[in-house]
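Omission of a single protein chain aside, the complex is shown with its protein chains in their original locations.
Going in written order, the chains are labelled A and B, and every chain counts its residues from 1.
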Amino acid sequence: MNLTLKVWRQKNPRAAGGFETYEAKGVTPEMSFLEMLDVVNEELIAGGRDPIAFDSDCREGICGMCSLVINGIPHGGQPGTTTCELHLRHFHDGQTITVEPWRAKAFPVVRDLITNRSAFDRIIQAGGFVSVNTGGTPDGNAIPVPKTTADRAMDAAACIGCGACVAVCKNASAMLFVAAKVSHLNLLPQGKAEKDRRALNMVKQMDHEGFGNCTVTGSCEAVCPKEISLSFIAKMNRDYGVATLKGQ
Amino acid sequence: MSLDSKIPPGPLAQKWDKHRFDLKLVNPANKRKFDIIVVGSGLAGASAAASLAELGYKVRCFCFQDSPRRAHSIAAQGGINAAKNYANDGDSVYRLFYDTIKGGDFRAREANVYRLAQVSSNIIDQCVAQGVPFAREYGGLLTNRSFGGAQVSRTFYARGQTGQQLLLGAYQALSRQIGLGTVEMHPRTEMLDLVVIDGHAKGIVVRDLVSGEISSHAADAVVLATGGYSNVFFLSTNAKGCNVTATWRAWKKGALFANPCYTQIHPTCIPVSGEHQSKLTLMSESLRNDGRVWVPKRKEDCQKPPASIPEADRDYYLERKYPSFGNLAPRDISSRAAKETCDDGRGVGPGGRGVYLDFADAIKRLGESMIRDRYGNLFDIYEKITNENAYKVPMRIYPAVHYSMGGTWVDYNLMSTLPGLFVIGEANFSDHGANRLGASALMQGLADGYFVLPYTIGDYFVSAKQAKPSANHPEFKKAEENIRQFAARLLSVKGRRTATSFHRELGKLLWEKCGMARNEAGLTEALKRIPELREEFWKNVAVTGGNGELNQALEYAGRVADFMEFAELLCLDALHRRESCGGHFREEFQTAEGEAKRDDENFAYVAAWEYQGAGKAPVMRKEPLVYEEAHMSTRSYK
Partner (left out) sequence: MKTIANIFASSLGKKYIMAVTGFGLFLFVIGHLAGNLQVFLGPEAINRYGAFLQSNPELLWPARIGLLLMLGLHIWSAAKVSLENRAARPEGYAAYEPVGSTYASRTMLVSGSIIFVFVVYHLLHYTAQVQYLNLTGRDFRVFVDLKDRHDIFKTLVVGFSNGWVSGFYILGMALLCLHLSHGASSMFQSLGWRNDVYRPMMENLARVVALLIFLGYSSIPAAILFGYGREVLR
């Protein structure tokens, strides 16, 4: 099959960017979207032109590095799928595809389709952990965790930190990401000791980074490759509220 | 150079305790005076960086990804072993030790493996305390599953995302330290050289992948946690960015490289679908708990729909050949068995390079919902890639390169032959011998980072009594200059072939000549072909852009250039090891039944290769493997 790509090109954060058009010829439906970009890049390099810069690493949907907005939808719109797991069988021959980077003030473009998502790291650094040092921890079975609680914490912990929630949100809000992390740890008995502090500090950092606010549109949940539920945002709202009312 | 493994004297079970007592300690107030560089932020790197910072050392951590959370440890699916014996099925530290030694085909260092088994329990406790959501029973206690190469259930897991959850645990601990200011994190930064001054590792030279800036970082010790080299085969289950550059460049600075020929081929991966393929995807080995591996008995049946092949015409070859372990036979054995059936013309799927992994029986026995509960996400991944529903038709799987047991040689303290250079996790060679058992990689990475290195590194600081290094030292300037020249050289070739195309050709060559089965003729041919390919690479590689900018083509070309050199050492090691053991199968050395034939008399040693300078043949040093406790038996999973 043949595809036409309209790709955002931008040399560096300061440069002005724009769309360029490329033809992906003779690609096959079994190929992944990124493998198709690899083919385009191969041709560009062989022709002495700069390849399209994009992030990817594990290429199996878990590292969270890949981050393309494909035809207006982060990760391309297949349910529970990252860009790297998206295969060309979901496109048709002759289709024109627009490829853009994540767009948010907190995720500035680094080059072409690569953005800087270190804001997420700083949010975790503000409180996305349990304050335990290595060593001296009790036996793993000393803290029973009800299966339902462990499962729910795991649902939240499945977040891969890709930032698609921010990219799709009309407000560029990072609530789903932050809520997933707050919920993962606040649900578990191990995380209860610093539950209030965690919610307050992580939200503070999130606001500081310049993400937008949640208006509960639910589009984050719809594009999340790990299908993380909007209900975790409610959980964070509750935890933050309780912590605030306590005057912490 | 003689290799001193520094194995402590005394009975095996007491070595680590005794050694910890003997290790010199750094006064808590003095720890902040020592700078440590950790390269890599996977399980080993992140856990080490966090633990060292907690102790009070000043740590700088580097990774090439945009966040330390994305290191490839995140992709490990199945689980992590620990000798907790929660299942009450007779597990013990000794059993885990023995299974690992035996699984490694008696080519691992006994004392290291025993220590690994000893600290395995602490790892689970640590991770639970960090909030890793391991799978639980309804009563709230931790649950286990079984894994290849073991007859007890000792594997802890978090759905099919155990590596992710463990890495997030370590990343959280690391993030906490970054937030506290005790770790300085450098993401999107690649280590390009190790700096050695007066025989001690004193720092690294890195390239900022965004700005292209080359800079020097001096420290009292350097820790490499840079993972394995499976990507030398081009197609592997490793992430696209995984590379050998850090350990390779350390090799050229004098850190010996051990057992490069020990590469692991994982039996359950999704088969290759075409030439364009950029990487392979693994299906967790845990699937073999409930899936049954088979191929048609007759070649004529291979293209028929699997459901139409009656039970009598199917060959459940693992169950047939290895009745006591069946579908849970270790990875190297299962992989080779798959290759044999496909070589025999009985492979299934496009190209005939695949075997069935069938869940029909398990679904009949346990119900689809139970199977979905256990493996749902793996079935989803499979469907995304192949467009096939594995609840209805059997999965097709084929072996793929997955892990490298070989790596930088380290002593019992995890220090390389270069004082001050420590190597941990997959990047070192120490614990898995010639074959790694499932769910042991996560265990080793975290053992090294949380519970071994934090003790041993202090001993080095106290005993070495080294002067404080400075990044202004001429050695740093020299290294920076070399890096710049290296980049300039790559950019100046302006050839017609991309680095990918060279990498793909190299990988194909290695897979054919030095993959699941190797022989003298093939290896000799590869050793002839690799230098030719390398020469062509330097004459004809196309690298666009410049050094002073984000340049993925340049980053990648540099890594491929190292693979081009490293591949030769890999083949050299494979050629010299005239025996079959674990992941290293030499066709000349097999039993009448086609099983690996070890030669303990001549090859019970670690082969550590020493760099002699450009264009000179490396020299092999031997570390003899002495087994005080384990009896070197022939591995049998029958």
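In this section, a contact is a pair of C-beta atoms (placed from the backbone, for glycine too) under 8 Å apart; a residue touches a chain by one contact, two chains touch by 3 or more.
What you are looking at is a predicted structure, and each value in this text was computed from that prediction instead of being measured.
Undergrad: The chain left out here touches which displayed chains?
TA: When the entire complex is considered, the left-out chain reaches A.
Undergrad: Please pick, from A:L44, A:L86, A:A158 or A:C214, the residue that touches the omitted chain in the full complex.
TA: The one listed residue touching the chain not shown is A:C214.
Undergrad: Decide which residue listed in A:N12, A:T28, A:T98 or A:S131 touches the omitted chain of the complex.
TA: A:T98
Undergrad: May I ask you to list the residues on chain A that touch the chain which is not drawn?
TA: 6, 8, 19, 69, 71-73, 77, 98, 100, 103-106, 168, 170-173, 200, 203-204, 206-207, 210-223, 229-231, 233-241, 244-245, 247-248
The rule is short, and it goes like this: only the chains that are shown with their structure count from here on.
Undergrad: Where the centres are mean C-alpha positions, what is the separation of chain A from chain B, in Å?
TA: That pair's centroid distance is 27 Å.
Undergrad: Where on chain A does chain B make contact in their complex?
TA: It comes out as residues 11-12, 27-28, 30-32, 34-35, 38-39, 42, 44-46, 48-51, 53, 55-65, 78, 80-81, 85, 87, 89, 110-111, 114, 116-118, 120-121, 124-126, 128-135, 137-141, 143-147, 150-151, 153-154, 157-158, 160-161, 184-185, 188, 190-191.
Undergrad: Taking the complex as given, what residues does chain B use to touch chain A?
TA: It is residues 47, 50-51, 54, 65-72, 74-75, 84, 86, 122, 124-131, 133-142, 156, 158-159, 161, 164-165, 168, 171-173, 175-176, 178-179, 185, 187, 210, 237, 239-241, 273-274, 276-279, 281-282, 380-381, 384-385, 387, 450-451, 454, 494, 496-501, 542-545, 549-550, 552-553 of chain B that touch chain A.
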